[in-house]
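Mind having a look at this structure? Questions to follow.
Only one protein chain is missing; all other protein chains are in place.
We just call them A, B and C in the order they show up, numbering each chain from 1.
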Amino acid sequence: MAELTYLKAFNQGVRQMMDADSDIFVVGEDVGRKGGVFGSFAGLFDEFGELRMVDTPISEQAIVGLGIGAAVCGLRPVVDLMFMDFVLVAMDQLANQAAKLKYLFGGSARLPVTITTNGGAGLSAAAQHSQSLEAMLCHVPGLKVVMPSTPYDMKGLMVSCLRDDNPTVLVKHKRMYGVKGDVPAELYEVPIGEAHVVRPGADVTVVAYSRMVSESLAAADQLAAEGIGCEVIDLRSVQPIDTETVVASARKTNRIVVVHEAVRFAGLGAEIAAQVSEHAFDYLDAPVARVAAPFTPVPFSPALESRYVPDAPRIAAQIRTTLDRG
Amino acid sequence: MAELTYLKAFNQGVRQMMDADSDIFVVGEDVGRKGGVFGSFAGLFDEFGELRMVDTPISEQAIVGLGIGAAVCGLRPVVDLMFMDFVLVAMDQLANQAAKLKYLFGGSARLPVTITTNGGAGLSAAAQHSQSLEAMLCHVPGLKVVMPSTPYDMKGLMVSCLRDDNPTVLVKHKRMYGVKGDVPAELYEVPIGEAHVVRPGADVTVVAYSRMVSESLAAADQLAAEGIGCEVIDLRSVQPIDTETVVASARKTNRIVVVHEAVRFAGLGAEIAAQVSEHAFDYLDAPVARVAAPFTPVPFSPALESRYVPDAPRIAAQIRTTLDRG
Amino acid sequence: MTGPSHEVLRDIHRRMVRIRLFEEAAGRISEAGRMPGFIHLYVGQEAVAAGVCTALRDDDQVSSTHRGHGHLVAKGGDLSRMMAELMGKATGYCGGKGGSMHVCDLDLNMLGANGIVGGGVPIAVGAGFANKYRANGAVSVAFFGDGATNIGAFHEAANMAAALQLPVLFVCENNEYGEYTPRYLTMAIDDVVERAPAYGMPGTMVDGMDPVAVFEATTAAAARARAGGGPSFMECKTYRFYNHHGVQTLGMKYRSDDELNQWRAKDPIPRHEDLMVGAGAMTPDGIEAVRAEIAAEVEAAIDFAEQSPLPDPDDLLDGVYSGPADQRQPL
Partner (left out) sequence: MTGPSHEVLRDIHRRMVRIRLFEEAAGRISEAGRMPGFIHLYVGQEAVAAGVCTALRDDDQVSSTHRGHGHLVAKGGDLSRMMAELMGKATGYCGGKGGSMHVCDLDLNMLGANGIVGGGVPIAVGAGFANKYRANGAVSVAFFGDGATNIGAFHEAANMAAALQLPVLFVCENNEYGEYTPRYLTMAIDDVVERAPAYGMPGTMVDGMDPVAVFEATTAAAARARAGGGPSFMECKTYRFYNHHGVQTLGMKYRSDDELNQWRAKDPIPRHEDLMVGAGAMTPDGIEAVRAEIAAEVEAAIDFAEQSPLPDPDDLLDGVYSGPADQRQPL
């Protein structure tokens, strides 16, 4: 077990998998010689060369399409989209092609392509470089989507994505690259679709993923001082989601707050709220609450962006409201 | 009041608005000389000529971008995307550009562009020509989205979209073109964001939109015979949604079933379920239920597609289940 | 130069006739209302698919379009499984889940028809990348129409193949229309091949009604690609004899009967048959025999399709995911 950053854990997972499987290659803008604009792929070009670390033109549609075609032919591509916002540029290839081809091929095809990208606000990158668009991807049958919140999960989920025969999307949060945590040196999997109860608690369940997990834990700490016990669940996978774990917790605490950075309307919080009330209706003492971004593009100025991004105080406030409810 | 089809009502609304406002033009594939592949724009080329009925190359991104640029310069474009599935090809221009520019321009710009498209399954058009993708569009701040279910609403909502200074998306359902209904000869608006209580009832509320309204009404008829009173609400607008009307009905009937043709996971039914439980929690005698498509691409074979698309029997069955619940 | 061997001429002919007879049959069944959805017939363009695919190896991949029946037949597609798919039967290539716009056969390296114009082009580039990655000497072919060259995915894919020097053939079937819009309204160039230099790609213009010309151009382009010479672009001038979809022929508002008839006079099949007879590659009787044999194959395909069962609705969710279908949800 060594202590690695969130970003190095990703890098190590990719490197070790590339060592283990010569069918894996990485394709995207500045992923090779530069090692990725955020350093995600640092060192891999020197180690694996330009055939396996492919620098491309600025062509998101063709980059994803290249991954699809190569995967249909038996390779296991890692397709990097620099910012999650650019998913919208390649949405046809992702949602009309990658997600559907297995089904259209009568189920016969395997499509082991892993899309990696970088999402999230908080860096004053403005409306086209800060979005959390997972709800759109989760609405597309055929895709799997994971959003790790720790270095451990980052490596384990990346390994699982690379071993999965379906198109998978792994979303890193741009504000978490430096977060440190213990990461086993060997290869291991964190199963796609398994949530993680990060903190047990009896009074209320907080469901979060990606960077909102740490904000939720901070809120839980504040509330512990007030004698409130929060159970914090890190979904880790948002497609599929681990309904069982969330519902079991709801039946125990009877109150749920869902937290995400994406805008509230038609966000994943709605899906979780709907599923919880479908499966735990009689157990709920309060409506499932949602803490999410307001319905606006992500603003540039820190003065506005700090109001936009949900944080521990806002989460804590919502938890209190949910608990106050008779 | 003349009786018009769903498609003719659309056509009449566009024609009359083009007569009234010379800044309105239509741009898209086969919209001019052909009058639209479904006949949506029949006759308009002869009436308004090629400057106002613009046939384009197969270039969805540039078609939407042309609309954006023309709108920023003061025109009021109607941008036609032949199938709703092609929204994914133009998603960057729709969601990163059209939806955000007003905000990025410090709120100073007006962006009166209306996107018209054709959605829905049931014609054996398969996975890339049958989707209902409204949930993705509704998740994007800056867009408004309407999905009329009658000729009357079709014309009135199209007029409202054309008079709106925001990017609007109007979705026709491909299976409803021939549906007839009374349509006033003059111009009138159906306000964006106002739901319509199509059928009052005391026992359960059914919330639907687009083609699922007629299926819900058919279900309501069946159930009436069993002495069950269904209140059927046609949302008409899915962004924004008329929460007040839905919540008021929920408080009255205490039971809600939401119906849509899109896949269930992260669909609009989840948002409505979440909002209803947020605003009417204490009134609900059963969890908000969702009738929606299963999580799969739209299949081609009628044998499979008829299982895929929600219908009156399935809606009625869910209503019974929701009512049976203690 | 000496033309292709008699065997190649016969091979090309067989592929063209299989396409023609399959398509004519599909058209009849569709017109009779016995086929769900709509179909885009390939009739008139047979020389392109047949000429290209005869020049390919079995391990060369092709990606196709909404007008994709011809490409699968030319790659050796099973007419029974094709007809069954078009009729939405469980025995079809996609188990009835794809239909006309999605027929495919991965075993034949036919990577699928595609409902999105231009959508299949990047996929062929990915196949080309895999071939280069494995240095297996295979090439991939992207078939697409004239109208498709106006869409972004085509541009990105063509440039990507050139930038990475991938063994990919870009085959444009220029039938002068995109649906109901003539090409001159959608591009300001005389020939689509004028787009090749923008990618630094060699481009050739070929008579798309002459399968031998298509075969020879493909052979040359494929040889260069296999030798590491990178991608190339072929414009094949051709024409569809039927409407954009369905089976209407004459009396269409957007194109004249005269124009159609002029192109029909260039029908690639009789033309190629005359050439074969002249070259002594086949006798008229031999040709008749081939036509009869294929007609029987098509009849058998229709019987197979009609007698095949519909898919079981309970299999609706099969194939959405490989492995445990963990997202299954109750209907």
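The rule we apply is simple: a contact is a pair of C-beta atoms (placed from the backbone, for glycine too) under 8 Å apart; a residue touches a chain by one contact, two chains touch by 3 or more.
Small disclaimer: the values here were computed from a predicted structure and weren't measured.
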Contact residue for the chain not shown (choose from A:Thr56, A:Ser160 or A:Ser277): A:Thr56
Selected residue (touches chain absent from view) among B:Leu75, B:Leu123, B:Val197 or B:Ala218: B:Leu75
Subunit C residues touching the omitted chain (full complex): 150-156, 159, 162-163, 165, 185-189, 194-195, 197-201, 230
Missing-chain contacts mapped onto subunit A: 29-30, 33-34, 37, 55-61, 85-86, 89, 123-129, 264-265, 294-297, 299-304, 306-308, 314
Positions on subunit B where the hidden chain makes contact: 25, 27, 51, 54, 56-57, 59-75, 77, 92-93, 96-97, 101-111, 141-142, 144, 164-166, 193, 239-240
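Assume only the chains that are shown with their structure count from here on.
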Most distant chain from subunit A, judged by the mean position of its C-alpha atoms: C
Centre-to-centre distance between subunit B and subunit A (centres being mean Cα positions), rounded to whole Å: 30
Sites on subunit B at which at least two other chains make contact: 85-86, 89, 126-128, 265, 295-297, 299
Contacts with two or more other chains, residues of subunit C listed in rising order: 94, 97-98, 102, 114-116, 119, 152-153, 320, 327
